[in-house]
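For this depiction, one protein chain was excluded, whereas all remaining protein chains were kept in their positions.
On to chain A.
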Amino acid sequence: MEMTIESGKDTLMSYIMKNCLWQFNSRGWDRQTQNENIIGKATQILCKETTVRKTLADRCYWAEAQQLVNDWECFPWLKKMNTSDIKTMMCKLKETLDYQLITNSLNEELKNPNY
């Protein structure tokens, strides 16, 4: 089956929602940071770009991203995708994560200013 950017994004989204935990931190701003950093680093890894790992926080985002990309070995179509399409797809993936889990989430605790 031909994998489009949209269907690829949906597949990866389903994978994350079923198998990962990092996207579910309890506050909206925290989810924003997690999505941005982990999806950002996963995009860099997929596009074979250099990732920054200077701080412990960077290392943690990178470890989550690298494990995600390793798990995505089960999607052979991903290896055939060019860099431009990967970037577009990952950008849409982050938008969908933000939409589902932050901007349109029904979780009333996301806006709590304290932990």
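Annotations for the structure displayed:
As a convention for this text, a contact is a pair of C-beta atoms (placed from the backbone, for glycine too) under 8 Å apart; a residue touches a chain by one contact, two chains touch by 3 or more; residues count from 1.
Criterion: contacts and distances are computed from a predicted model.
With the options "Na+/galactose cotransporter", "ABC transporter permease", "Fe-S cluster assembly protein SufD" or "Nitrogenase protein alpha chain" in hand, the undepicted chain maps to the protein name "Nitrogenase protein alpha chain" (source: UniProt).
Residues touching the missing chain, restricted to chain A, are 14, 17-19, 21-22, 24-26, 30, 54-57, 59-60, 62-64, 66-67, 70-71, 99-101, 104-109, 115 (touch as defined at the top).
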